[in-house]
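Before anything else, here's the structure in question.
Only one protein chain is missing from this complex, and each of the others stays in its spot.
Now for subunit A:
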Amino acid sequence: QHLPALTALSPFPEFPYFIHIHAMKVKVLSRNPDDYVRETKLDIQRVPRNYDPSLHPFEVPREYTRALNATKLERVFAKPFLASLDGHRDGVNCMAKHPKSLSTMLSGSCDGEVVWNLTKRECVRTLQAHEGFVRGMVVRFCGTSFFTVGDDKTIKQWKMETPGYGEEEEPLNTILGKSVFTSIDHHQKEGVFVTCGQQVDIWDEQRSSPIRSFSWGVDSFSCVRFNPVETELLASCASDRSIVLYDMREATPLKKVIMNMRSNTLCWNPMEAYNFTCSNEDYNLYTYDMRYLDKPFTVHMDHVSAVLDVDYSPTGKEFVSASFDKTIRIFPKDSGHSREVYHTKRMQHVISIKWSSDNKYILSASDEMNIRLWKANAAEKLGLLAPREKAAVNYSQKLKEKFQHHPQIRRISHHRHLPKSIYSQTKELRVMKEARRRKERNVRKHSKPGSMPVVTEKEKHVVTVVK
């Protein structure tokens, strides 16, 4: 296509006035700086915005780079250890959360002392509760008194407030039992508590003998817990590798599930009434739906030694587990692997663990007489955040979620330093598991097809359910 030659411009620069006059409509962009520059130094800067995508190219690579930076910074700021509460003179055995006060926490140790700890990080009150181990403690739902059980076969109830000057530290009530009690838990609304030892006993606070006893051919129970939502239900861990479910209103236990190895403790999900997680001796934790006990909802595998205690976060989305292998792991409730692991050279076998009721802190009690305070989110900035800080944190969080599956970002966000023993133990366990799987695969390959059914990982750990 031909374009016409340029129409003539005036060739005589001395005569700038043309013969033809143009009647035209013309507008040239001219911005008034007053609209774009601030008036005084005390104003904020003006930032006009245009969200046209052609003015903002490379959206995806820039967001990816921001996500990568956010992930790296999260690892840089991941310093979860806050404080160590010392004061105990023997290994700490159990802990109890105060239902109404975030800053109070009780702990019981192996020489019978029950120590109060204000989380001003100091000990507020000490009392000699039992001769021998303090096996379990629980604070009453109103927060005015608490119960402890110990190796001297007694249940003692104490007042929450510190005794006045000159007053002796005396329990409100002492109940003597026939055998050692191993755990205690209190009802959420009524004055009823349950202990377990050789059988599971339900006590009324006014009586000195249990109102009901459950037993199912087992000689010892290690842990009993009331359901926080369905307050009439309870569950207990027994020494015949089973978990037994009870209803307080019935005369006999409901049902029990027998597993391959014994469970140490269990914890009900505070948000979902029917789910509970138990910590097992075979290095795993199992989340069960209490309606379908034939196979666990999820198997959580990451520890390299027996898991001793488990506690749910108040949101019900995550839980924390304490293990004999000197580490604490935080698991999301539906995931098979942990999202976080905390360890310290000084922390030995972790016996008890609690997640604080404001969802921010984790308290771990270990057998070297220390209680440690950790952050639940290792990279979180504590304290009051400015609105811009909050917005930046939310933005980084969303970016990390969006790009979490990209290999480089996944590699950085999953990276955790582990002590040498745990790292090598993990590798060894993986090799062992791989070997077992390979053997099973070979047997299946060389036997008649269909004679060896595929048993899923979840079904492997449950032996039977008994009604």
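Rule of thumb we're sticking to: a contact is a pair of C-beta atoms (placed from the backbone, for glycine too) under 8 Å apart; a residue touches a chain by one contact, two chains touch by 3 or more; residues count from 1.
The rule is short, and it goes like this: contacts and distances are computed from a predicted model.
J.: Name the omitted chain as UniProt records it, choosing among "WD repeat-containing protein 46", "glutathione transferase", "TELO2-interacting protein 1 homolog" or "EIPR1-like beta-propeller domain-containing protein".
T.: Going by UniProt, the chain not displayed is called "WD repeat-containing protein 46".
J.: Among A:Lys159, A:Lys178, A:Arg441 or A:Lys460, which one is in touch with the chain left out?
T.: Residue touching the chain left out of view: A:Arg441.
J.: List every residue of subunit A that touches the chain not included in the displayed model.
T.: Here the touching residues of subunit A are 1-7, 9-10, 16, 18, 20, 22-31, 33, 35-37, 45-62, 64-66, 69, 406, 437, 441, 444-445, 450, 454.
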